[in-house]
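Of the protein chains in this complex, all but one are displayed in their positions.
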Amino acid sequence: MSYWSNSEQDIKAMLKTIGVKNFEELIANIPEDLRFKGQYQIPDGLSEMEAQKLLEELAAENLPLIPFAGAGAYDHYIPAIVDEIASRPEFYTSYTPYQPEVSQGNLQVMYEFQSLICELTQMDVTNASMYEAGSALAEAILLALSHTRKQTVLLPATLNLRYKKVIETYLRHMDVQIVEIPQKHFTLDLEFLRQNIDDNTACIVVQNPNYFGFLEDVEAINQLRAAHKALLIYAYDPISLGILKTPGEYEADIAVAEGQALGNPLNYGGPFVGLFSARETLLRKMPGRIAGETKDVDGKRGYVLTLQTREQHIRREKATSNICTNSGLLTVRAAIYLSALGKKGMQQVASLCLNKAHYLAEGLTKLAGISLAVEAPFFKEFTIKLPVNADTVIQQFAQKGVLAGVSLQHLGLKDHLLVAVTEKRTRQELDHYIEIMKSILD
Amino acid sequence: MSYWSNSEQDIKAMLKTIGVKNFEELIANIPEDLRFKGQYQIPDGLSEMEAQKLLEELAAENLPLIPFAGAGAYDHYIPAIVDEIASRPEFYTSYTPYQPEVSQGNLQVMYEFQSLICELTQMDVTNASMYEAGSALAEAILLALSHTRKQTVLLPATLNLRYKKVIETYLRHMDVQIVEIPQKHFTLDLEFLRQNIDDNTACIVVQNPNYFGFLEDVEAINQLRAAHKALLIYAYDPISLGILKTPGEYEADIAVAEGQALGNPLNYGGPFVGLFSARETLLRKMPGRIAGETKDVDGKRGYVLTLQTREQHIRREKATSNICTNSGLLTVRAAIYLSALGKKGMQQVASLCLNKAHYLAEGLTKLAGISLAVEAPFFKEFTIKLPVNADTVIQQFAQKGVLAGVSLQHLGLKDHLLVAVTEKRTRQELDHYIEIMKSILD
Amino acid sequence: MYRKLIFELSKEGREGHTLPRCDVPVKKNEDLIPDKYLRHKAANLPQVAENEVVRHFVMLSTLNHHVDKAFYPLGSCTMKYNPKINERLAGLPGFMNLHPEQPAEKVQGALRLMYELGELLKEITGFSAITLQPAAGAQGELTGLLLIKKYHQMKGRQRTVILVPDSAHGTNPASAAICGFRIKTVRSTEQGLVDMEDLKAKTDENVAGIMLTNPSTLGIFETQLKEIRAVMDEVDALMYMDGANLNALFGIVRPGETGFDVMHINLHKSFSTPHGGGGPGSGPVAVNDKLKDYLPAPIIIEKNGRYLLEYNLPESIGSVHTFYGNFAIFVRAYAYIRILGKSGLPQVTRHAIINANYLKAQLKELFELEYPAPTMHEFVLSAEKQKKRGAKALDIAKRLLDYGVHPPTVYFPLIVKEAMMIEPTESESKEMLDVFVQSLKQIDREIDENLETVLQAPHNTPVRRLDEAGAVKNLNINYFKNKV
Partner (left out) sequence: MYRKLIFELSKEGREGHTLPRCDVPVKKNEDLIPDKYLRHKAANLPQVAENEVVRHFVMLSTLNHHVDKAFYPLGSCTMKYNPKINERLAGLPGFMNLHPEQPAEKVQGALRLMYELGELLKEITGFSAITLQPAAGAQGELTGLLLIKKYHQMKGRQRTVILVPDSAHGTNPASAAICGFRIKTVRSTEQGLVDMEDLKAKTDENVAGIMLTNPSTLGIFETQLKEIRAVMDEVDALMYMDGANLNALFGIVRPGETGFDVMHINLHKSFSTPHGGGGPGSGPVAVNDKLKDYLPAPIIIEKNGRYLLEYNLPESIGSVHTFYGNFAIFVRAYAYIRILGKSGLPQVTRHAIINANYLKAQLKELFELEYPAPTMHEFVLSAEKQKKRGAKALDIAKRLLDYGVHPPTVYFPLIVKEAMMIEPTESESKEMLDVFVQSLKQIDREIDENLETVLQAPHNTPVRRLDEAGAVKNLNINYFKNKV
């Protein structure tokens, strides 16, 4: 298969126009000793049909299990209109709106996306997206450090460990002290926080619901951090905001989330989309693109990229961030998702997750030897303590086509399992889950 | 799920504008004894998510076998661009171009489709499609009867039996004599034809390659029918015209084909698309829509539905046919398919089918007890004689996920199997087919 | 603007798609097939790179009006919203990749879907048997008429006449003619109903049946069904219902209970399957017990939870489709019915009727309303007043294009002069209907204030008024023939 347009006849004519005899003349300036002289050791090209067969075979080597795993990636239902619209080449083959006059579609969607996320979170401002939650949190911390000019970052042990690793990578080279706040009863240890927060604390990151699925006492945390003028970076689940108190209500300075749940497939972990919102006072230091409303010369409403003086193509090394290409297409999907579900739908989907998660938790904890890790409120995800090794349980579930959850072995909690339930899980699947667990324990 | 837009609040406002108290008032004129008083005995509505689950379960009750069956429906590869473009709502949610000024997309595609089929077949004119091959052949015969004002129709036993049944249904009520020309050595019995064709013969239908996959001696048939001024209705396989002599070259008066092979999925038999071409002299009596080129008031090139005086919305009972809605979207797909494959691709795909079919035939006929039904030339489909019952063979293949072919039991040929091979069948699949057959015979 | 034909993009040596290498030993065509059977000159199909093929057809697509763009109130066409989930479901490999000759035991899901769709349609229409075979409404008509013919033949008589009201769809008389019937036209009353006197006068022993569209193309419900039935019964003639407007009857009337013997259903109208720029549609035919034995073969039957294609129907009229009908359309219609369900379907009708009446209430003063009878899902206005002031229905239609909405069906039905047949469907919002009303009011003002603007319309479309007469006169329907 070839994706160039011109035939060898065309090429001949073009070389003539250029005034060279052959292609080689055009690259004659490249020194011999820099040239690649061999042939790629890669297979011959394929026709589209052969490629399809090959990739279908690869896809068939994967077995999508019914996911009761979450931990940052959630199997929510994607309305058909999301795929239908986002698969239009008008969206997926366009690029950054450098020429706003022929990019009003993308720009208006960006503006609508920003507004939708602001309304969902009750935050002042939202950018046009980051890569995913992990690096978005890292960028949030960079912003907090830059804004506060302080050096300590508090990271709770109840934060998704994968996010934490990305944060550490981003901060490793900096003159910053990361203090880990341990968990106590699977929520952040408030007492430890009280003792360790001080005026040198730039920010604290709170994930709520936390990595274990449980709700943090954000108000208590808030009081502590307010006393020391530390910023609150609040990591949320966008689906949860259908019913849970918002980062805006918690007076977060920066709110970050993984937006995959809003109409985007699991895709084995990527592309995902980082949602990044902030208080208005942080706007000028916020990373990422922002669309704003304006007028054209005829007075017509239109949208442009705005506040670009924060960005690297103008500010170069003085830019607030190096982010450039982001997750544009996923924000289109999120905007459609939020528009379709709307006010009522977002409440409903959250309520469905809540009820189903509690139904499963109740069913499981009736089994001998299983208990909730802690008797704390949770939304759609929760941690259970098993009488057996969680990894073994996961393997046994996998044989039945079910992804039981995420093992907490990496935290030294071998017998703990993190379970997520979305609105897609039917009662039959929930009962089946309980049955499998029962049979394993028996 | 609901697909109406207005809320009950809107409805209230609208009823007020209309000037009625409630909906019931609007239908008060319908007599009580005509009213449906109960509730439908059908299930409650579903959310989109539930419907998807339901239909996925139904789809999972089907097992698509690797098809070596043809008999009018062929598993050719569909280039990705066909799906990509035809799934645009601009094509699939539009309708008959009654307002050409806002339908130039559909009209130009119709014109291009007609031209592509004309060029492929070497026929003069082509309409904008029929439902599928069976009813298209029936309409071709109606046209021949009307044009010649003669009463006899010759239908060979080598014509697809399903087409024949549709033709018989369309002609049943008419004062027409259908004469079946038997097959001899799995091609049309020329001697019988010679004895039965006469000046009262309106037309003869020749399918080539014929139902059994073998090539007819069209030139010989042609000489006979020319002597009696009978029209030649030629049923072809559009893929075969990459290498086979065309209906135009055979001087067919009407050429009809099943166009499914040109970029359309199998879809369990429908929607398919009838290709209908004719000599220019038959144009005014040709059924179906036709797009033609013209100019707008500014002299700009444009396309319109033309020769509409043939059609039922103008001619009512004097129309040449009652066909109205046809297979528009499938002609869009066919036009894209033919444009993408182009001159070279159509030759290649035909050549691939030819070679692969012969590879399989050769492999099979090496097995003890299997022979070609007749030693005649064939293209991508052929009939073999088995030492066992064909239905049994099909069942055993089905257990291995393979559709072995079509049994000819309905023609009284219990041990004959009709096998089709497209370019999609890999050598591995062909060898696997031979292996399965071998294991059955052993 | 770029506006080429695909043929004009063609250049020797360009490639739009690569076929796989041949993985079996390659022989020359002429070594496998005698030369006399071979084509010697390749079809001069386009040679265009994939990128350019895509751009060409994407560009063409943008020249179309479509439901996902704006209002499309073509009367009698039911241009309602086509749910996207149905496209996703029809594309499931378990449906899309099924060969029609697969053994029944490997297609149980497909057969079950067809069987259940039939049961649902029977329940909705009130008939006792159904065929899903017909590929479109017109083929449904043909099928229905063949059934009527068969009915009389089984009774040993030759009936030659079909009665058709003057408000009927054009396909009705055309279908009847193709079945070899003579057509007698029955007049409509001033109320848009069947003129019972005329009906009685034209009904005799030659009459095989009557074809009624209900609601009629005027959007008016035929209230005299019992009376018509009585007239037909006198000569044992049958009643055929053109179901193109079934959209208007969900939950209100079941045609099978109102005297009809047979009807066709347009899945692409009432059941929201997309219109595809002119097809594919699907036209199942439902019948009562009088006709059920004559239905086309095969039918789908259920035995102990297994589904089968039954071909052994000795009194069947035959087949009207090569296979089983437009299966992929069945999937969409089935999903639609299951999603709306028992109480959703009546809501469809309620919204469709209210939308039509809402438009009518605001437009009946502006235009003439020749038939003021209660409106169901659509209604017909006349632009006679406007014509007198200088702008015909056609001009108004063309001017509407400039306002970004598709015009109504014009000049149909034939019994209304300067007819504009408006069907908003249930999908449209009040705001969209208001835009339409405002546009028509604006155009009406333009007739007085700026007539030329109306007469020269459209102004903002990809092409402007096209010379249809010229298209016939200088016929060019094949690029290659024209170029020779």
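Letters A, B and C mark the chains in the order given here, with residues in each chain numbered from 1 onward.
The criterion applied here is as follows: contacts are C-beta pairs under 8 Å (C-beta built on N, C-alpha and C of every residue); 3 or more make two chains touch, one makes a residue touch a chain.
On a predicted model such as this, the values are computed, not experimentally measured, just so you know.
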(message) I'd like the shown chains that the missing chain touches, ordered by label.
(response) A, B, C
(request) Decide which residue listed in A:150, A:225, A:289 or A:385 touches the omitted chain of the complex. (result) A:289
(message) Can you tell me which of C:44, C:153, C:223 or C:429 touches the chain that was removed from the display?
(response) C:429
(request) Would you write out the residues of subunit C that touch the absent chain, in ascending order? (result) 1-2, 9, 11, 14, 49-52, 54-55, 58-59, 62, 68-70, 81, 83-84, 404, 427-429, 431
(request) Identify the residues of subunit B touching the omitted chain, counting contacts across the whole complex. (result) 1-10, 46-50, 79-81, 83-84, 89
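Assume only the chains that are shown with their structure count from here on.
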(message) So the centre of each chain is just the mean of its C-alpha atoms; given that, what is the distance between subunit A and subunit B in Å?
(response) 48
(request) List the centre-to-centre spacing of subunit A and subunit C in whole Å, with centres computed as mean CA coordinates. (result) 46
(request) Provide the list of subunit C residues touching at least two other chains, using ranges where the numbers run on. (result) 14-15, 17-20, 47, 50, 54, 58, 83, 85, 87-88
(message) Using the touch definition from the top, which residues of subunit B touch two or more other chains?
(response) 48, 52, 79, 84, 87-89, 423, 426
